[in-house]
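Shown here: the complex without one of its protein chains, the others still in place.
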Amino acid sequence: MAVVEVRDLSKHFGDVVAVDGVDLRSEEGEFLVLLGPSGCGKTTLLRMIAGLEQPTEGEILLGGEDVIGLPPRARRIAMVFQSYALYPHMTVANNIAFPLKAQGMDPGERSAKVQWAAELFGIERLLHRRPRQLSGGERQRVALARALVREPTVFLLDEPLSNLDAKLRAAARDDLMEFQRRIGITTIYVTHDQVEAMGMGDRIAVMNHGKVRQLGTPEEVYHHPADVFVAQFLGSPPMNLLEATNFLFGFRPEQFLPEGIAEDEGDRVPFTFHVNRIEYLGSERYLYGHVREHDETKIIAMLPATVTLPLAVDQDHKFSVARDQIRFFDRDQGHKIPAQTLNL
Amino acid sequence: MTTAARKRYLSDNPRFLAALFMSPAVIYIIALVGFPFVLAIVYAFTDISTGNPELDFVGLETFRRVLADPVFREALWNTFWFAVIANLLVVVLATALAEVLIKDFKGKWLVRFLVLLPWVAPVSLATITWLWTLDSIFSPIDWVLRELGLITENMYWLGRPGSAMASVVAVQTWRIVPLAAVIVMAGLIAIPGEINDAVAVDGAGSWRKRFQVTIPLLAPIIAVAVLFGVILTISDMSVVYVLTRGGPTHSTQVLSTWAFIKGIEGGALGQGAAVALFLLPVLIGITAVVLRLARRREVL
Partner (left out) sequence: MTWQDTDVPALRRTAERRRQLGRFGTYTAAILFAFFAAFPFSWALISMFKQSNDLYVKDNNPFWFNEAPTLEHLRLLFLETNYLTFIGNTLVVGLAVTLITLALALPAAYALARLRLRWGERMGIAIFLVYLIPPTLLFIPMTRVITNLGLQESLLSLILVYPTITIPISSWLLMGFFKGIPMDLEEQAMVDGHSRIGAIGRVVLPLMFPGIVAVVVFAFTLSAHEFIYALAFNKSSAVKTIATGVPTELVRGDVFFWQSLQGAVILIAVPIALVFNAFLDRFISGFTMGAVKG
């Protein structure tokens, strides 16, 4: 039985459809990421699972039991918010103890639990401080401790890293992943950052306009995107998309290589690549330009620094892509088309 | 920069602009607040009256006469206690009302309208409605109580010292609660939504949430509301003047009405000024206490 399952879940705010018939099943102990641009419904979906928002239609099951109508505190969930939502007027210890107090736990058991949670995250020495005296990373740990202290079965996180400095973010991400692996708790994580999603998720649910466009492992959503949206949302720079007579085809910038550089000799599709501009970024080179017969579409190629082949601007170069790396999409609907159905 | 250039760009010079922008207000306030304030102090050291309009310095004599008067002590006591009791009630009621007004419910617009009336109606006019409601013969409250068999004789609300004082406090509370509620409402809105969400997830019920999270976070705003309420109560003269004129037998007298009765109605300007000057220590005293209490609960 899945820890978290939603069936045909929808949420309407007046005329606006925030979540549109979503089906989702999480696996035990997995780190499931809800990924999408702002407004795609991922946060609304998370909040409905938490019980902070009431669905318009559909079912939410936690541990096989329908939880619609139950308040958040009855659902055995814990949540970490974007701002961490630490109670500013309470010490760290009281912050962590607060959910236990609400349960009516007696003071002795309470302080033992608080101590346990604090040790789990290495914040024992912060117990008497106030949130405003803590750094961003420390606050995250307090938020996690407060969430964990109730020993929930599901862990919900709403973009907890987005308020941190870029430098801190990597360290905080590492912290988070390490702890999740250790505890093994089923986690649902909301983010708009596809790099984060790829790095952290066991599976990613890519969402747009209230629907899940694709659910799969990072490898699946990256290399076998279900539609144009997923193809272009994942990957930085995004996938190159070109129009053919009655379909779209695409390939990723790192798959677009100069002739002769490609390692395998397999079936490669050649292109004439006119380079307009080159960006040297240290570890990579980005080449901006267009290919013959598709003059209006901007194409980007990404070469690692290890490829030292000199390439001049304002010149044509011979480039190619492995045939099995090309992805095909329907021109009007955007969904993927298997290569075999097209006669190429 | 040359002097010519400095002159041309005068309208950009911040210091010039600051002086230009602030001086009208500052001059006005100094002239019409500062100067009369000094004058009030001067008057208190003279025996000036409408019959004797010269400023004859008499040392502390005027103060002595004022302080010797038992009515003065009654007025000082009342000024302080009316303000304290009324505003304690205001804090509780306004916080409760703010919580109600934050929510959505049918008829909210009407409730808001009715609840605002005591505050937006001019003070003396609002007090007149109370004067009539508490009338010694025709009070509808008395009628209801008589019909229910709870009393046989009318209560003479404004005619007995105890109920008169309670009525004054009630009217002050009644008119200030709307303002305080609006201020507290602003504070409630300012609490980040994620904090409320965290409370829901952490499992606190509404009473725990109210006392352990919401009210502590509201403390600074509540302090502001109390401050306003205290200043409004202490510096008000119309409620007592219209409701009881300070009676019966001076039991509801406050410093402001007593100063008016002595100074303007009685003509003893020096004494009136002296009485009024005592408003300052009461105001500053209570303000200082409220600010200190607010600072102790330093939040955020």
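Chains here go by letter, A and B, matching the order in which they are written, and residues are numbered from 1 within each.
Everything below uses one rule, namely that a contact is a pair of C-beta atoms (placed from the backbone, for glycine too) under 8 Å apart; a residue touches a chain by one contact, two chains touch by 3 or more.
It should be emphasised that the depicted structure is a prediction, and the values quoted were computed from it without experimental measurement.
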Report summary line: In the whole complex, of B:L76, B:V90, B:V169 or B:M185, the residue touching the missing chain would be B:M185
Query raised in the report: From the list B:L39, B:I151 or B:V289, which touches the chain that is not on show?
Result: B:L39
Query raised in the report: Among B:L60, B:L88, B:I151 or B:I264, which one is in touch with the chain left out?
Result: B:I264
Query raised in the report: On chain B, what residues meet the omitted chain?
Result: 9, 11-12, 14-15, 17-18, 20-22, 24-26, 28-29, 32-33, 35-37, 39-40, 42-43, 93, 96-97, 100, 103, 105, 107-118, 120-130, 132-133, 135, 137-138, 140, 143, 174, 177-178, 182-183, 185-186, 189-190, 205-206, 221, 224, 231, 234-238, 241-242, 255-256, 259-260, 263-264, 269, 272-273, 276-277, 279-280, 283-284, 287
Query raised in the report: Can you list where chain A touches the absent chain?
Result: 1, 3, 62-67, 69-71, 74, 76, 153-154
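Everything that follows uses one rule, which is that only the chains that are shown with their structure count from here on.
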Query raised in the report: At what distance in angstrom does the C-alpha mean of chain B lie from that of chain A?
Result: 55
Report task. Within their complex, state which residues of chain A touch chain B. Result -> 47, 50-52, 71-73, 77-79, 81-83, 85, 87-89, 98-99, 101-103, 132, 146, 150
Report summary line: In the complex, chain B touches chain A at residues 192, 194-195, 197-198, 200-205, 208, 212-213, 216-217, 297, 299-300
